[in-house]
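What you see is the complex with one protein chain gone and the rest in place.
We just call them A, B and C in the order they show up, numbering each chain from 1.
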Amino acid sequence: MTDSAVGSPRTAAVSPTTSLSSEPELVQLLTPEGERVEHPTYSVDLTDEELRGLYRDLVLVRRVDAEATALQRQGELGIWASLLGQEAAQVGSGRAMAPDDYAFPTYREHGVAWCRGVDPLNLLGLFRGVNHGGWDPNEKNFHLYTIVIGAQTLHATGYAMGMQKDGADAAVIAYFGDGATSQGDVNEAFIYASVFNAPVVFFCQNNQWAISEPIEKQSRIPLYQRAMGFGFPGIRVDGNDVLAVLAVTKAALQNAKEGSGPTLIEAYTYRMGAHTTSDDPTRYRLSDELESWKLKDPIERLKAYLVRTSKADQTFFDAVEAESDELAAHVRKGCLDMPDPEPLSIFDHVYAERHPLIEEEREQYAAYLATFEESH
Amino acid sequence: MTDSAVGSPRTAAVSPTTSLSSEPELVQLLTPEGERVEHPTYSVDLTDEELRGLYRDLVLVRRVDAEATALQRQGELGIWASLLGQEAAQVGSGRAMAPDDYAFPTYREHGVAWCRGVDPLNLLGLFRGVNHGGWDPNEKNFHLYTIVIGAQTLHATGYAMGMQKDGADAAVIAYFGDGATSQGDVNEAFIYASVFNAPVVFFCQNNQWAISEPIEKQSRIPLYQRAMGFGFPGIRVDGNDVLAVLAVTKAALQNAKEGSGPTLIEAYTYRMGAHTTSDDPTRYRLSDELESWKLKDPIERLKAYLVRTSKADQTFFDAVEAESDELAAHVRKGCLDMPDPEPLSIFDHVYAERHPLIEEEREQYAAYLATFEESH
Amino acid sequence: MATITLAKGITMGLRKAMEADPKVLVMGEDVGKLGGVFRVTDGLQKDFGEDRVIDTPLAESGIIGTAIGLALRGYRPVCEIQFDGFVYPAFDQIVSQLAKMRARALGKVSLPVVVRIPVGGGIGAVEHHSESNEAYFAHTAGLKVVSCSNPVDAYFMIQQAIASEDPIILYEPKRRYWEKAELDESLTLEDAMPMTSARVVRSGTDVTVAAYGPMVKTAMEAATAAEEEGKALEVIDLRSLSPLDMGTLRASVEKTGRLVVVHEAPVFLGMGAEIAARVTEQCFYSLEAPVMRVGGFDTPYPPSRVEEEYLPDLDRILDAVDRSLAF
Partner (left out) sequence: MATITLAKGITMGLRKAMEADPKVLVMGEDVGKLGGVFRVTDGLQKDFGEDRVIDTPLAESGIIGTAIGLALRGYRPVCEIQFDGFVYPAFDQIVSQLAKMRARALGKVSLPVVVRIPVGGGIGAVEHHSESNEAYFAHTAGLKVVSCSNPVDAYFMIQQAIASEDPIILYEPKRRYWEKAELDESLTLEDAMPMTSARVVRSGTDVTVAAYGPMVKTAMEAATAAEEEGKALEVIDLRSLSPLDMGTLRASVEKTGRLVVVHEAPVFLGMGAEIAARVTEQCFYSLEAPVMRVGGFDTPYPPSRVEEEYLPDLDRILDAVDRSLAF
């Protein structure tokens, strides 16, 4: 059966549309070469300053990421999940959000955190092992990192249901990866969001890999088409094109706020680095794949555009460089300055209210530790 | 965006096709009035004897169901989940299976069990509370009833993966309801089946209700379209038309065996009775809905067809009636004759191998029970 | 004074909480028009609307996961799990998210979510409808696990659970849903005993019997029977399984020197294990016999026609009492 059969009353039958092998084109406003192209449905109209701002975001988040990776290599972080290559997907979607909107990230959304105004040091705390996150999600409307794959998509949907009840002019973005689309929770989130018409945007960064597993292990059709099965729109955007991501995400958030319910955005991108600093991609993927994606670098294309259209000059680029070095220094210093948690902090915040067992164990352990103090 | 957008490379966007309000037509070969109609894609070519056989199946399973309901009312069963109204969906799909095919039922597939040659008494054992099923699934390739919604769809998919590894010329049918489509497990089953191209047919009996919840609480588009999101065909069939169900299921099983992977069949039907004998539908649904579905009765339409085309005469109908009475008597007697389990049977079959704790508890309990014997 | 059933106690408590705080929501499968399969939410959707009494899709992980999101938005969701055996699809959301998120946020978020679970056997049901899985959650740090045994406690404990800033698993003994008691509606939450305190429901000097939920009534019947044999049992309704009210347990055991713990859950790693280990450590010299445990067998819950053999009853409790006294 053919595409035209989809939903056609005559047959009441549907069949696969695009297979993974025949990749559909994606929404693009800026080519890898840095040429500005138009799209029939999506557009952005940004001032030069806004464009330079996006460039600055991209460079700074990449710099923070590089510094964190370096800190891990030097043993200052236990592990780091690099966003290298996914800067445009994160900055484009992050900048599409209004202050009242809310983001539910995975463990890799450092670029979104940046756009929300979260100090990168908050993120490093988790990877250094001094806490499990610990920032106040409501300060910047940026939820804690969620490590259990997919779980946050239900939290995001519930939060959006709450916004809906409040009649708030706001929406939620649920971030997740290509691998996460296989989790029951993510599909249940699609169901709850569609049934309750919740104002949530499902933002899937398809970076082609779930640790060592290529996208073919998760789906046999392009991921954005998953939305079809749940009755809401799905769209694939060039995840390395910050302008296209911004445009598509803005539109989806707007639709959500206007009561059209959820949208699935598949940001088609690539994980340029290892899954985390603990991973060794040479065991499972070929370097030429990496090479071909280097040509699609999200920063290079925006820089090329800014230069060609002389929207930015060398002094600007130098300034951003300098700022990124300062930021890196701030991250490094802040990381090294992070105090280890106090032993007894283990017992803090387990419950909001008093809890006899926790108090008993805290006291016993404090007394136990005291015996060592004495012995010294 | 429009249907034509689905998978069209130009936009890489998809959007809802049919909404629940505008119900698509469904595959039908026999109208509610009993007229035989043709369908461009699906057809059946049955001998008069085969047609009479289907009628006999429908009548007998309805009779068994009625008897079981009566037995529950009389306190002989703890509960019963009636298939009333879903006979055609179950007989049509059940008769579509070859002996080597395998069925994974819910708790309501009494009609499928019948087609597989499972004695109804096996089913009654569970509802009477003398066991949790207890029949040998491999005897008739009919798995045990699964009560946890959706769980069996993964078992079915795994079993189909095994058939695939064995190179068997066989396929699996996973049965589930409309409500089950919301469970993570069912969606994960869709993913595993599509990624591994497993020979499994997902047979969803959409009887419009999940206990008190109408289909709108589970999906905002027709259920057969869920398959689109996972890249395999979905089709809606008139679940009260035994011929259409037979044709569509046969085709899906054939495709699975030929290596085309899974198909989702939505058998559009209606739960004519209560969810179970413990349920009270008057609390949540209107009787006129029931009335309108009475006109679509699966048995009446086939009888009308057999009579009009004189493929069956009164002696045949009388014979089927008589046989159904015998069967009901067999079910009733067998049910009343079922011995209660021995107290110590609680400890049987928990493990395949010896288990000290189980043995200790069995011995202790036997000794404990013995103290009562003595005291009498 | 009003005569209410345990089920009605929950309903009335829910209603009171919903009237008092518009942020309180009820969500679950069939909780709307049907009022839940046990009618515990009967009438709530009619009075509070579909916006606050939500029929959810048939997906438990989704129920808890979205409830967490709603709580983060400032709501106080009360989730109904239809039967004990159907909470497992939500296990990850409960154990890895609901229980741990507050600590993850260093206390900067609260998750006032209540998970109501009709629990236990004895109602002649099919598989998965009679389980006692409290030990899984009591072993999970970050959760509080409480269990009501009578209509009045049901009425207060559901309100206390909703008022708590911590996530609460509230077990409702389904076979006691229809038990009746008198409720003095003039009483307020302030009059109620703290949710995490145990209650001595019968005092005695010979043996302490600790039970909770459905087994409290059975333990009381055993105490009555024992009395005829001249044995004075002290019966404790634990009410809270996590945390445990050790003070009440200790005081009783130091008096009686003997303890029998009763629950429907399998004995192996059931609540009785923790209570036995803890009481023994804290009352080692008071105990004249090892703590006896009476519970379900370490098998799957059996078919209903034989469930009475599986479930602890008066005789099995008295047998344990005798073994304790004979030790």
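Quick note on the criterion: contacts are C-beta pairs under 8 Å (C-beta built on N, C-alpha and C of every residue); 3 or more make two chains touch, one makes a residue touch a chain.
Owing to the predicted nature of the structure, the values given are computational and were not obtained by experimental measurement.
Enquirer: If I consider the whole complex, including the chain that's not displayed, which of C:Lys108, C:His139, C:Arg199 or C:Arg250 touches that chain?
Expert: Checking each option in C:Lys108, C:His139, C:Arg199 or C:Arg250, the one touching the absent chain turns out to be C:His139.
Enquirer: For the chain left off this view, which of C:Gly36, C:Gly85, C:Pro112 or C:Pro312 is in contact with it?
Expert: Answer from the full complex: C:Gly85 touches the omitted chain.
Enquirer: Name, in rising order, the residues on chain B that touch the hidden chain in the full complex.
Expert: Residues 131-138, 143-144, 146, 148, 151, 153-163, 165-166, 184-185, 188-189, 191-192, 195, 348-353, 355-357 of chain B touch the chain that is not shown.
Enquirer: What residue numbers in chain A mark contact with the hidden partner chain?
Expert: Residue positions of chain A that touch the missing chain: 78-79, 107, 126-132, 147-149, 179-180, 182-185, 210-213, 217-218, 278-279, 283-284, 340-343, 345-347, 350, 357-358, 361, 365, 368, 371-372.
Enquirer: Can you name the residues of chain C that touch the chain not displayed here?
Expert: These residues touch the chain not displayed: 61, 85, 88-89, 91-92, 95-96, 99-100, 103-104, 127-128, 135-136, 138-139, 141-142, 242, 266, 268-274, 276-278, 280-281, 284, 289-293, 297-300, 327.
Everything that follows uses one rule, which is that only the chains that are shown with their structure count from here on.
Enquirer: Just the number, please: Cα centre separation of chain B and chain C in whole Å.
Expert: Roughly 36 Å separates the two chain centres.
Enquirer: Roughly how far is chain A from chain B, centre to centre by C-alpha average, rounded to an integer in Å?
Expert: 42
Enquirer: On chain A, where are the residues touching two or more other chains?
Expert: If we look for residues of chain A contacting two or more partner chains, we find 184-185, 188, 191, 195.
Enquirer: Using the touch rule from the top of the page, what residues of chain C touch 2 or more other chains?
Expert: As it turns out, chain C has residues touching two or more other chains at 56-57, 59, 61-62, 89.
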